[in-house]
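Other chains dropped; remaining ones untouched in position.
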């Protein structure tokens, strides 16, 4: 725990409901400062706005730039005990230079050189990987080797030991998502080191977790309990792709299923509860038909989107970007988001929505585009 | 939304797992800064500690000082539209001068002069009042007047219109608790103004909510649904006191019920679910026998304690204070807490525990004192 003591510094303010700036008031405020007190009446506008005014800003990070810097890090920065991971995090421009994509979410590019290992550890932070390109790395989660391939969504729920190793002769990069900022802010981080290298270096196509759990609507009778996080270690692209294609085909045949016209979407879910994959993180894959556009939607809570395939335009509030494969956009709470597809456009999305739903604080507003 | 853009400023660091501080590395870090990126390997120790190291610090605020400054505010600061409330918040010395008792919890003394009104508004932030002394104010929650008296615990769950008015010829002060910091950090604040004055100025002993809901184990058949927050507007001291006394009497007769030897505790609960009174806030009343002492306990999540009656000593980590009626102590996440009673000691406690329980991140460690 840091020993730093922060002083309180109060400004006398003008405006409706503010007291007269008399010498007595100044003296009162000095008393507040001395006793580590802050009046509500000077702060309420910022603290309790009529709708969310997050400090975080919408921002676009280009995959090409990320990848270039990650490759350079691959040359200069070792992976090992202490630093633990060669991961480079998005720092939201509204959050003071902290490595936070949003106030609750961490998003980083992680990079492994050929034949390289990332050491084993575990932590209460929930993590996933999403692979926008490449293959050859296995992440080993509580001893179960999980192959990583383009389009796959892979889970490392909190407090599971995990390390990675690259079995290929080519480097590999992917997206890491975690709830590090939320855990840090709320003071709930626990962390433990494991071995320097993963023990099981086998390279199966499917993890043991998938063999037990990734059959549609089927669960092993030996494990009847609800689990906090999904036991499916890997959600494979072939299933995700088929589910999205099925939604668009159903729509074409006049049947319900898509989220809105021309917009298919699936949520990765925990088969033991039907809920989100992890307690703090929602993850989804979206597909827009070429030329289609989403409604404008705002939602309590923040999200990060990554283009998986195709091109289009993403608008958040007043800002708008052309996006291409791998590009990442941070969407702060309650910012209106619209997505327009140039080509058919596939996007991965993760958000902190489960936090708000579990705390009964979720709100959504959708305007037809 | 603020337009401020925060620069990223990276330091090359020393230590295990850190890359060599070559000119190339410096150049790489300049690239990170330019692209709003932060490497994990320089930050992981702070971001993901082996156990929580909150920025917030334990701290004691003396009620006598708070009350003196509140009285002076009563002379200098009006209550009305804009400032909304004459409330003065505890500012944790580790949190940069912000009006946060902990990273998630707001605690303030609120003060109303005789015959004064606090105007009506509503907000998504959940609120309660706890009365350490005095009476004469009614808080009117969605049109239902709720008397406030010493020992009472009163609810204003999120998004209910509420205003207060003092019907007495004496001023009144009380403790306000809210989840303002949590809501602010996560960007989920909505706020609306209501009328300048409460409409129903009647002064019943019991609120309508109590008449419907504050009968032990009984609920109106007309309202069978589970409610997000407790419908009991006021938990009266006479019931709380009796429940604590019953626990100690049971213990004296050799029966279970107390939390630990000599330590009775009741939790204010939502009778429609059995859970906490509000989604983000837990509230409890504790009673220690004279001369008794609690075990040392640490818990994920933060809390604020207020002495309701009696005297004793509170120790948090390395710090320890003599405490008296009304004194307030902030306990950051995972800090070990021990309470020792001089006289019989009654304490009110509120915490953010429901957040962690609902997100499956709660942990507790108890050491016999």
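Labels A and B are assigned to the chains in the order they are written; within every chain, residues are numbered from 1.
In this text, a residue touches a chain if its C-beta (ideal position, glycine included) is under 8 Å from a C-beta of that chain, and two chains touch if they have at least 3 such contacts.
If you're wondering where the values come from, they're calculated on a predicted model, not measured in any experiment.
A.B. asks: With 2 identical chains placed here, how many copies of the sequence make up the full complex in this file?
C.D. replies: Here the complete homo-oligomer in the file comprises 4 chains.
Operating definition for what follows: only the chains that are shown with their structure count from here on.
A.B. asks: Could you tell me the distance, in whole angstrom, between the mean C-alpha positions of chain A and chain B?
C.D. replies: 29
A.B. asks: Give every residue of chain B touching chain A within the complex, in rising order.
C.D. replies: The touching residues are 1-2, 4-9, 15-20, 22, 24-25, 28, 31-32, 35-44, 47-57, 59, 61, 65-66, 69, 72-73, 75-78, 80-99, 103-104, 108, 123-125, 158, 180, 183-192, 228, 279-280, 300-302, 317, 332-335, 352, 354-356, 358-361, 363.
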